[in-house]
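As structure tokens, the structure follows; a few thoughts come after it.
One chain of protein is taken out of this complex; the other chains stay put.
Coming up: chain A.
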């Protein structure tokens, strides 16, 4: 960002007097509670798959994610998830349901431009950067881990 001039600074000070800041602490508490509830539901789904299907604790993750994203899809389609998001903030954005919501909301939004250029082209408009930086971060972490193992730092 460019450096502010003195007059810009003085105006920004005036804005700050009148601005309504995000209630950060309250938002954190809401995010904690809602995020926790979403994760508890996810855990219940995992336990369900382990108890009633031939999954183990390691393999139950994939069907659980599928179920959670499916629920997020329904909530997004029925117009509930964006309201939950306004209330919960990071609490509903960080779990995998939030990732699902970002893909599905973009897919719904661009349906009017057709399936190929609309839905296909815009589906990952928001989630695309999550995937890119997720993969890049995983790549570098894997290199660091490999090097540490090679040097004998890690077991």
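Note that in this section a residue touches a chain if its C-beta (ideal position, glycine included) is under 8 Å from a C-beta of that chain, and two chains touch if they have at least 3 such contacts; residues count from 1.
One rule holds in what follows: contacts and distances are computed from a predicted model.
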Per UniProt record, name of the chain withheld from view ["Cytochrome c oxidase cbb3-type subunit 1", "Branched-chain amino acid transport system permease protein", "Stage V sporulation protein AD" or "Ion-translocating oxidoreductase complex subunit C"]: "Stage V sporulation protein AD"
Touch criterion as defined above, residue of A:45, A:60 or A:106 at the omitted chain: A:106
Residues of chain A in contact with the chain not shown: 1-2, 4-5, 7-8, 11-12, 14-15, 17-23, 27, 76-77, 79, 81-86, 88-90, 92-93, 98, 101-102, 104-106, 108-110, 112, 125-126
